[in-house]
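Note that this complex is displayed minus one protein chain, with the remaining chains in position.
Labels A, B and C are assigned to the chains in the order they are written; within every chain, residues are numbered from 1.
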Amino acid sequence: MVDAVKMEKVIFEHSVSGRRATVQAPAVAADFSDLPSALLREDKPLLPETSELQVVRHYTRLSQKNFSIDTQFYPLGSCTMKYNPRACNTLAMLPNFLARHPLAPASHSQGFLACMHDLQEILQEVTGMKGVSLTPMAGAQGEFAGVAMIMAYHRQRGDMERNEIIVPDAAHGTNPATAVMCGCVVKEIPTGPDGDVDVEALKAVVGPNTAGIMLTNPSTVGVFERKIEEISKIVHEAGGLLYYDGANLNAILGKVRPGDMGFDVIHMNLHKTFSTPHGGGGPGSGAVGVSERLVPFMPMPHVLKEGDRYRYVTEADVPDSIGRLSGWAGNAGVNLRAYIYARLLGRDGMHRVAEFAALNANYLQARLSAAGFDLAYPDRRASHEFIVTLKRQAKDIGLTATDIAKRLLDKCFHAPTIYFPLLLTSCLLIETTENEAKEDLDAFVEAMIEILREAEADIEMIKGAPYTQPVRRLDDVKAARELDVVWPN
Amino acid sequence: MVDAVKMEKVIFEHSVSGRRATVQAPAVAADFSDLPSALLREDKPLLPETSELQVVRHYTRLSQKNFSIDTQFYPLGSCTMKYNPRACNTLAMLPNFLARHPLAPASHSQGFLACMHDLQEILQEVTGMKGVSLTPMAGAQGEFAGVAMIMAYHRQRGDMERNEIIVPDAAHGTNPATAVMCGCVVKEIPTGPDGDVDVEALKAVVGPNTAGIMLTNPSTVGVFERKIEEISKIVHEAGGLLYYDGANLNAILGKVRPGDMGFDVIHMNLHKTFSTPHGGGGPGSGAVGVSERLVPFMPMPHVLKEGDRYRYVTEADVPDSIGRLSGWAGNAGVNLRAYIYARLLGRDGMHRVAEFAALNANYLQARLSAAGFDLAYPDRRASHEFIVTLKRQAKDIGLTATDIAKRLLDKCFHAPTIYFPLLLTSCLLIETTENEAKEDLDAFVEAMIEILREAEADIEMIKGAPYTQPVRRLDDVKAARELDVVWPN
Amino acid sequence: MPFIPHTETEIRSMLDTIGVNELEAIFDEIPDDLRCGQLEGVPEGLTEYEVTRLLHQRAAEDQALSCFAGAGAYDHHIPAAVWEITTRGEFYSAYTPYQAEASQGTLQLIYEYQSMMASLTGMDISNASLYDGASALAEAVLMAVRANRKSKSRKLLVAGTVNPTYRKVTNVIVHNQNISLDEVPFDNASGTTVTAALEAHAGEDYAALVIQQPNFFGSLEAVDEMTDWAHANGMLVVAVANPMTLAALKAPGQWGEKGADIACGEGQPLGVPMSSGGPYYGFMCCKQPLARQMPGRIVGRTVDLDGNPGFALTLQAREQHIRRSKATSNICTNQGLCVTASTIYMSLLGPEGLARVASASHKNMNALLAAIKDIDGVSVAHAGPSFHEALITLSKPAAVVIEQMANLGFLAGVSVSEDYPQYENALLVCTTETKNDADIAAYATALNTVLNGEAA
Partner (left out) sequence: MPFIPHTETEIRSMLDTIGVNELEAIFDEIPDDLRCGQLEGVPEGLTEYEVTRLLHQRAAEDQALSCFAGAGAYDHHIPAAVWEITTRGEFYSAYTPYQAEASQGTLQLIYEYQSMMASLTGMDISNASLYDGASALAEAVLMAVRANRKSKSRKLLVAGTVNPTYRKVTNVIVHNQNISLDEVPFDNASGTTVTAALEAHAGEDYAALVIQQPNFFGSLEAVDEMTDWAHANGMLVVAVANPMTLAALKAPGQWGEKGADIACGEGQPLGVPMSSGGPYYGFMCCKQPLARQMPGRIVGRTVDLDGNPGFALTLQAREQHIRRSKATSNICTNQGLCVTASTIYMSLLGPEGLARVASASHKNMNALLAAIKDIDGVSVAHAGPSFHEALITLSKPAAVVIEQMANLGFLAGVSVSEDYPQYENALLVCTTETKNDADIAAYATALNTVLNGEAA
């Protein structure tokens, strides 16, 4: 039975020359006859020529082909797929907020600036840092800002040689990539069998060229770095600074503060811990917090409060700033959503985030372990996420992480993370946030058990999954080999 | 393969005692100790105890189980499923409009009242009537207002005997039901083989007790009543008034005006012709327009313009009004949407509505006829809709209207109307509005041909349709016999 | 051509298929002399941007007032999720769920709604909505007359404390069928119905007694006694209820010995914006024996060909599209989308949340009365507890006060002396959970200024 409900043409296939959504453009025909004709375009760009109804229908139907937090449990490790409160969206999209030009004078922007200032203060408090700038537009840009500040700090002290950034092998790919973008050399150190950093390896690599270390804590393998104080001491004594990759902040929010652990700079993924939506790929916000010594270097602009008035800093206020990272002030609308979320949570709510994220993760870990799944770090507490390894099942019945991931889709669960961290093969990185209810975790466990049974009975069936999605398993190799990235190919 | 994606529990199954969406209620616990305890409830009402995420997820998922204009072509005859422009919704929901209490003083309501006044004027113009009241809350209430005005008119003239309302047998069920609600006796007259009213039968039934006739034109069988002027004369000469059921106004908007055809009162389904959404069952708006003689009887309140100020009429302004039909002024927010739609269309747009609705209907009729489907009225023009009869296919291969309807769902088309008009059995009443594109009509024809072929090959397969929906064909008989209308049953 | 996708080429080819030469030819069955003219009264079309600007201007003219008015329309907080989900295209732009298999979303939601309303009201069954609270009362009255086979009078008793607009609307709708309402006077001092007033009608033939709880003044009626009295006198009991208050107050189904027979009212307090009075929705619930007299749509749970559960419209034989002139009502299109919003609202609030809303609304009224009762020129009309509305009388005409308060940013309340001339300069005031202590203090200050020309 062909499932017509699943099909959706490419928008250009709905296009008919001359058709258009007339109410959406000025009533007067276009006329550029006063401009030099050599500078004008001759061809008609390939934009759809469609009616408004066709566009609404097409994209509404496309949207239905996505899994999302609003429709499915989404235990995607490292991604912190929390509920995105609808109020954050509604309020951030109040007409006056949307209509504000980024260069509107401060005199007419006190409402918006007050929100940004309050958010800076809240983030400072929960991270234990001494300054916050909201301008980085995602985690990776926050990392960039952080490493750039570390470099600026060393250089300002005349320390011209420090150009090595130490990165554990379990780190997210953005960490080493960022270090390189900042002109640094990456020194990789291994992770021990218990998930903690190999301190001896660290000791071996620190030295006069050490600019800093980038750490995630809890790390990307889902465990809290117990030797954090020792690491901090080693790096600081060597003259390096500590960078905290705050993508996993959800695991410790309200419990431990990176500032108290000795970090000099942190980026936060507000699109994770502060629940701004991920939007199918972004936008995010990678706000950075810094310790005292890095305050002068923070990226511009941030908001100052003078008396009861707010304004953005100018170059004159912060001569040592690493400068601007975006055209204006970062993803303001995302920061607004984070602010609203923070106010809804409040002090008490902040304390509960990590508590319940960890409760859920440890509960799920215990149940899956009891159900016969192997844990990557069976002797450790889960942080807000944990790793199931499928080495045994892969060997015994050929069941891979990808198979489980695809089959979970048929059971209406988004798959856990399977491609990361790179150092573990055939594993599932499972993160369940504080927002999910016990019965949904239980249902997930049932689904996992069911898949295991199905695989034991008929591994070929599992290899064919998913069966209920708009498409079956896709040919990634063909996608890369026979590149078809624009229509018509 | 069980399609988990299709399943959705009842919300109460997500409920856990003590769980709640805490940010949505005041922080202080409830306390009614100052009220007489005998008047307080002891049991906890069965409302879900769920988290905000669970609620959002549940209802988002439920929504995906609907067909709708925004996702499918929806050729549901008599229902005028037009595109509901998103701007109408967005603008009608501007905070100040939503926050206006119905009894806010006129001095602080000039913006809203101006919109209502302008809409009255526009509707008056396009219907050719002399007054418009926006208060009826749906077509049926518009009918009630219309018949009540007719009765009030006769009574005011001392004409106490007129209590018969003539209704063609093809009329929508609301027509006779309304007449009865107004205390009238229904006189049914037959429809001729060409779809026009049987004039001789009409002549036989009119008389001194005739209060009026309720007509739909084009009628519910999809053809324009050619003898309308004659009918008008017959009824008026007998002392009766003419009621126009404007549910089909889309067929003539910008082409003919009911006022010019001699009608005394019309109701409009703004949720059809003026494209306010149908909302899965409402709300609608059944604005009424009246000829000169019925102006004093219009339902309250409507908006007056005095100089450049607007206000609602009071009882003192319109002592002969039939009175109020709703707590305030009808479905104000729906009327706002209709107003916005009318302004987007404007004069030119109004002229094109019927033109293109009829073009689409006649094109589809011609194509389906050429494809071998029988038309109920092969010698007539389609108005904005038309009827395909399946008598032949029912006899030959047992294919019914219901079968086609259900199978169309599998092909991603909403079914045409199959339950109405009652006088034709096994037929499809097909309405395609002006908003649908030619290729979508063509695709519909292809689907119809395909179903015919499928039925010829395997009628049992067709009887099992639909296969792709969240449920297969439902047992209506069981639903009525073993009534399960509240949870837990 | 707004919203019309046809290109010239397509129009030509479609006309060819039809076999005509021009668009006009499609209308050749319409007599020439009936063709309409230029429609000069309709303004030229605007682009979406122009309309957007116009509507923003119009909205800006209607400054939002701090709302202390109720009288049937209430200013509650509506969670953002409610309308974001309600206006999703699949709910917003669907028709009535006649094709059940393609409408499971709407159908299941209505089933859930029915369950919630039946429980809130303590009834066995709920319909899928009527137009609004006022017209729902009219339908309840018609239903009671149909259902009470023993009564022949076509008359009902209605407490004078029932919303006067509801009574007017009901009268407009039912009087054509020679049904009439007799008013039971209330006690001016307490603002509630006293038994003596009912006793005056003992033994008379009435189809039903209509009681509103909390009543129009926000006061609490002795519903148990009234219900028992009505039943003892062969009448049915129609309850008019504010569903928000049912989180706290005894459900109509539990009034007295046997409970009210029909409960109806305005659904607006449950997640529907005030929006100038509509769209709202009327709810109606009843006891099982009356089910087949119920007007409006009902959704039932059943099974599909595979035996899986599913939902469909049921008991349609009551409705106009089947039963025509013998239907229980002419209602067809109802207020589905508002019911969608309410169902989501009730799910977000839950029993505890709704009770908190009720409690905060009530406590704010206590606080408001405390804050204004000593202002010169203000008297609180009724002794006894108020839920979240109360009647006050003023030293100046209510209309004047309302106008001047509006200029200070407040919707002061609703003037009711027209309907209740026994109270001079009477203002019905209301508080919901959206008010805080500062709002109440500001209101009191403004009222003092308006009445006494000075700041408090």
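One rule holds in what follows: contacts are C-beta pairs under 8 Å (C-beta built on N, C-alpha and C of every residue); 3 or more make two chains touch, one makes a residue touch a chain.
All values reported here derive from a predicted model rather than from experimental measurement.
Enquirer: Which visible chains touch the chain that is not shown?
Expert: A, B, C
Enquirer: Just one of B:Leu35, B:Leu53, B:Met81 or B:Ala287 touches the chain that is missing; which is it?
Expert: Within the whole complex, the residue contacting the unshown chain is B:Leu53.
Enquirer: Given the contact definition stated above, which residue among A:Ile11, A:Val295 or A:Val313 touches the chain not shown here?
Expert: A:Ile11
Enquirer: Which residue among A:Glu161, A:Glu200 or A:Asp260 touches the omitted chain?
Expert: Of the candidates A:Glu161, A:Glu200 or A:Asp260, A:Asp260 is in touch with the missing chain.
Enquirer: List the residues of chain B that touch the chain left out of this view.
Expert: 16-19, 21-27, 50-54, 56, 60, 85-87, 89-91, 95
Enquirer: For the chain that got dropped from the picture, name the residues of chain C it touches.
Expert: So the residues of chain C touching the unseen chain are 47-49, 52, 77, 79-80, 84, 87-88, 433-434.
Everything that follows uses one rule, which is that only the chains that are shown with their structure count from here on.
Enquirer: Would you mind pulling out the distance in Å between where the CA atoms of chain A average out and where those of chain C do?
Expert: 45
Enquirer: When the C-alpha atoms of chain B and chain C are each averaged to a single point, how far apart are the two points in Å?
Expert: Here chain B and chain C have centroids separated by 20 Å.
Enquirer: Once you find the CA centre of chain A and the CA centre of chain B, what distance in Å lies between them?
Expert: Roughly 47 Å separates the two chain centres.
Enquirer: Residues of chain B that contact two or more other chains, please.
Expert: 19, 52, 56, 60, 64, 69-71, 83, 85, 87, 94, 344, 435-437, in rising order.
Enquirer: Which chain C residues reach two or more other chains?
Expert: In chain C, residues 1-6, 10, 45-48, 51, 56, 79, 81, 85, 89-90 touch at least two other chains, as defined above.
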